[in-house]
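Written out below as structure tokens is the structure these notes cover.
A protein chain is absent from this complex, but the other protein chains hold their places.
Up next is chain A:
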Amino acid sequence: MSKARMSPLRSGFVHLALAGYTVIALFPVVLTIFNSFKDKNAIFRTPLALPTAETFSLVGYTTVLKQGDFFGYFQNSLIVTVVSIFFALLFGAMAAFALSEYRFRGNMLMGLYLAIGIMIPIRLGTVAILQGMVAAGLVNTLTALILVYTAQGLPLAIFILSEFMRTVSDDLKNAGRIDGLSEYAIFFRLVLPLVRPAMATVAVFTMIPIWNDLWFPLILAPGEATKTVTLGSQVFIGQFVTNWNAVLAALSLAILPVLVLYIIFSRQLIRGITAGAVK
């Protein structure tokens, strides 16, 4: 390890700076959640205080749950996110396996073609995507969103998974072949279980932009029945700008699932980012 020890003074400054920025990063979120549990007077009079027995109130939450169909929005977001991730991972892993396992004419060209989407955002094709969805009668369906997000997730999934699949031992696969396993069985029964950690990383990466996206729900599925949480809270909060209790409660409800997932998966996510950055 490095020998030069930091002086206590310098390490004090480092902690001060990091703790200071941590406060800046967390404060807005914490403030929102605290105030969502207060009554209206307390929100304005003592915004920085914790909710006390006197100021505690759930009026914001009851308004939100009465007025907006938040459970419906959650359900839509959940369906869209889970199904898109499933297909992006399945199709992505299959393509990554083909690209990393077999040598065939056009292999590299195919790899480059599938990598374009890492840098060029799918949003730029929106005009024609909407046109296509109208023609296919998929506007205001979750299927439209699932298709778009699957396509959006594929390039990065293929890129990361093929890196990992190259590390799976050839001997193992060849042993499988000698035992008479088909190529499909080798993929599904030997390789896929071995790249499960990489799949989890890709899943977390893919999940965040899908769950948080506003653009495609706004354009492809703005109907009440297909609203996602992100669009739903956007519209809801827009309508209730003057009802601070409801706005703060809606924000807290939208933050909560993400926060819980983040606390559970933050190690996985951060390890994924820090390992992926080396390439």
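Convention: contacts are C-beta pairs under 8 Å (C-beta built on N, C-alpha and C of every residue); 3 or more make two chains touch, one makes a residue touch a chain; residues count from 1.
The rule is short, and it goes like this: contacts and distances are computed from a predicted model.
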TODO: Determine which name in "Electron transfer flavoprotein subunit beta/FixA family protein", "Oxidoreductase", "SRPBCC domain-containing protein" or "ABC transporter permease" the UniProt entry assigns to the undisplayed chain of the complex.
DONE: "ABC transporter permease"
Task: Candidates A:142, A:158, A:199 or A:221 - the one touching the absent chain - done: A:158
TODO: Would you mind spotting which of A:83, A:194 or A:208 touches the chain that isn't drawn?
DONE: A:208
Open item on the list: Out of A:64, A:114, A:168 or A:221, which residue would touch the omitted chain in the full complex?
Closed with: A:114
Task: Interface with the unshown chain - residue positions in chain A - done: 1-4, 6, 10-11, 14-15, 17-19, 21-22, 24-26, 28-29, 31-32, 43-44, 47-48, 87, 90-92, 94-95, 97-99, 101-110, 113-114, 116-117, 119-129, 131-132, 147-148, 150-152, 154-155, 158, 170, 173-174, 177, 182-184, 187, 208, 211-215, 218-219, 230, 233-234, 237, 244, 247-248, 251, 254-255, 258-259, 262, 266, 269-270, 273-278
